[in-house]
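The complex appears here without one of its protein chains, the remainder shown in place.
Letters A, B and C name the chains as they come in the text, with residue numbers starting at 1 for each one.
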Amino acid sequence: MNLRIIATGGTFDKHYDPLTGTLSFRDSVLPAALQRARVTQEGAQACVFEALLALDSLDMQDTHRQQVLQSCQRAAEHHIVVVHGTDTMRETAAILGSAQLDKTIVLTGAMVPYLIDDSDAFFNLGFACAAAQLAKPGVYIAMNGQLFGWDNVKKNRELGRFEALR
Amino acid sequence: MNLRIIATGGTFDKHYDPLTGTLSFRDSVLPAALQRARVTQEGAQACVFEALLALDSLDMQDTHRQQVLQSCQRAAEHHIVVVHGTDTMRETAAILGSAQLDKTIVLTGAMVPYLIDDSDAFFNLGFACAAAQLAKPGVYIAMNGQLFGWDNVKKNRELGRFEALR
Amino acid sequence: MNLRIIATGGTFDKHYDPLTGTLSFRDSVLPAALQRARVTQEGAQACVFEALLALDSLDMQDTHRQQVLQSCQRAAEHHIVVVHGTDTMRETAAILGSAQLDKTIVLTGAMVPYLIDDSDAFFNLGFACAAAQLAKPGVYIAMNGQLFGWDNVKKNRELGRFEALR
Partner (left out) sequence: MNLRIIATGGTFDKHYDPLTGTLSFRDSVLPAALQRARVTQEGAQACVFEALLALDSLDMQDTHRQQVLQSCQRAAEHHIVVVHGTDTMRETAAILGSAQLDKTIVLTGAMVPYLIDDSDAFFNLGFACAAAQLAKPGVYIAMNGQLFGWDNVKKNRELGRFEALR
């Protein structure tokens, strides 16, 4: 499969903290999600998981985006999924896109956390895992069942979905 | 998006019947799953859903497979996901593959029903929706995070996963 | 059954809002939860549901607690469950307790919202429904599988549970 999944935080990975009553980060849900997807079951052609960051994407600074870029550059794999907050997913995608790596990098996230009822997260992860294996080298955003080029997408905040610019 | 999702039943779509204590079919879970995935939200580039069959794939006869083929042939869409039981997914894929339609057809299913805890169904659906949009025309099986050509796959029943033949 | 369930909001009833990324209130989850519990199925000895308030219990003012008291006073039922935020559950219980109604009133809530993975809400609701039917008239708090008199309980905020004072 030759696939790397990089966690950076975002809505996808938020947990509810019963002591504070807020959503925050703990260990990523991704290892359990990949096992549930039967992607990482023992003996199967496993994908590699990397817990890079655990940030709300509104808290992401340039230095964090450089860390994501470096992870993608360093990766032995040519097919990469980056799980990222939706609010600045486009900004990180632009940094990755400008670097013109010879890899297929798909950013995805969720409108509702994986651990909350009616979440889109698990679907999006599946969609991104396929897109990262099948799309030609480049940087993409995968949300609401669509794949967008990194320079042709915006988040429609009123409707809670991603749309092509043109 | 130009995508058609065809339900045929299978483990993916089984419901628990509290009166009999068995798993059986009711209305497909797919319309709700696609809405949860935010694929079919109002105003978005919607995909088309078709409730064709509701069968355990062990109960599928040649006549049923011909119905699936006819649905694929008749479809205006060139990108098709067929949700199917895993036990004879390969047989249906072979019928569709032999017909050599100029469409991308991806069969998927689940090892655990969508409505049961820890199900792989929603991930598989996302994976198949991406593969149907991105893979070149042909017939494929999408399971456990991998895409297989219809003539290069078998179900490993001991391990509960799909594997390439070669 | 002769049971009334009064919703006032609290963690139990919080929904995730995908547009703001915060937890807030929409229609109460309680009607669906009671149906899932098979309490309100058609033809069964139904309980009565009352959507009174939808507040974080930290936002509850004396006037709101008086509304809860009035609902309990007015109710034809002698067995009442009040679903309430945990932070000021004790304060509302004290108001109800001081009123010395000849009814069994059980306040309950949740440490994790009903709609979030691993929530205690549904268990607590079941526990409270039994306690409201079985305990002698008085005002109680039902949390973490225990029933406390309204004047013998505190929330341990460090451990996230309710404890008896003595």
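One rule holds for everything that comes next: a residue touches a chain if its C-beta (ideal position, glycine included) is under 8 Å from a C-beta of that chain, and two chains touch if they have at least 3 such contacts.
All values reported here derive from a predicted model rather than from experimental measurement.
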item: Shown chains that the omitted chain touches within the full complex; value: B, C
item: Which residue of C:48, C:69, C:99 or C:147 touches the chain not shown here; value: C:147
item: Selected from C:53, C:72, C:128 or C:153 as touching the chain missing from the view; value: C:128
item: Residue among C:23, C:47 or C:82 touching the omitted chain; value: C:47
item: Interface with the undisplayed chain - residues on chain B; value: 11, 16, 18-19, 21, 23, 111-113, 115-118, 157-158, 160
item: Absent-chain interface as seen on chain C, which is shown; value: 1, 3, 33-34, 36-39, 41, 43-45, 47, 111, 118-120, 122-131, 133-135, 142-147, 159-161
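Heads up, the rule we're going with is that only the chains that are shown with their structure count from here on.
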item: Both-way neighbours, i.e. chains that touch chain B and touch chain A; value: none
item: Separation of mean Cα positions, chain B and chain A [Å, integer]; value: 25
item: Whole-Å gap separating chain A and chain C, where each centre is the average of the chain's CA atoms; value: 38
item: Separation of mean Cα positions, chain C and chain B [Å, integer]; value: 43
item: Sequence positions of chain B contacting 2 or more other chains; value: none
